[in-house]
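Apart from one protein chain that is not included, each protein chain of the complex appears where it belongs.
This part shows chain A:
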Amino acid sequence: KYIHIINKADMAASKGLKILVGCKRVIDYAVKVRVKPDRSGVVTEGVKHSMNPFDEIAVEEAVRMKEKKLAGEAVAISVGPPQSQETLRTALAMGIDRAIHVEIPLAQLEKLQPIHVSKLLAKVCESEKPDLVILGKQAIDDDCNQTGQMLAALLDWPQATFASKIEPSQDSKQLRVTREVDGGLETIDVSVPAVVTSDLRLNEPRYATLPNIMKAKKKPLAKMSPDQLGVDLQPRQEVISVEDPPVRKAGAKVESVEDLVGKLREKGLVK
């Protein structure tokens, strides 16, 4: 097999990093989500889907790194149903070189968890050997915020999550990542290979325009199955029920401060 070696001491001079970008097909953020009548989940059939917004940012970052010559090749990967191909086509239209689709049969799709996805990604990383994996920080359908971190642990790679800026470090041997944390911004240097997850302010993704969509049709899209990767998709969690949030009760308007105090007293909140 052709073994890919990166000379860590000479990153800037080499032909650039190889980046693997994760994309997830989720219900479009503007869609009004509906709970299924049997409370087992939300309605997904016939509903508009699109690429997870944080993944769009990840794809954009990979393409920008290619344009800045920091990266040589960008590969997109999606774990999902047959329709995830459309998501990958969008990534290809944005500038990704090729795509990998790990197809999950519909029966197992609903029970797919970040632990499974990170194991699948880890297996692909073994053969693809990227220098950098960029994932969205979380998916807007489950809001788990786990896949990137789990992947780093499985691969035993350093991780830089909630990235708002990625650039080469001062000595060009590592990556300098600025992270958005509760207290503000934290800047760390990570050595490659590493896992980075994108946050909102990393960049503003470009539009996939028609000429690029047409070109993307010719780019390679490979298909794999979890069995081929040897990953067991046995669910670790069971969803008991999914419910609508409680209906917001109407508020009451008061005309003066005295009224407000009176109302608070009525409710026993103020003595």
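Basically, a residue touches a chain if its C-beta (ideal position, glycine included) is under 8 Å from a C-beta of that chain, and two chains touch if they have at least 3 such contacts; residues count from 1.
Note that in this section contacts and distances are computed from a predicted model.
This figure omits one chain of the complex; the name its UniProt record holds, of "Cytoplasmic tRNA 2-thiolation protein 1", "Signal peptidase subunit 3", "Sorting nexin-2" or "Electron transfer flavoprotein-ubiquinone oxidoreductase", is "Electron transfer flavoprotein-ubiquinone oxidoreductase". Contact between chain A and the unshown chain involves residues 1-2, 28-32, 34, 37, 45-48, 50, 82-83, 85, 98, 100, 127-128, 204-211, 213-214, 220-224, 227-228.
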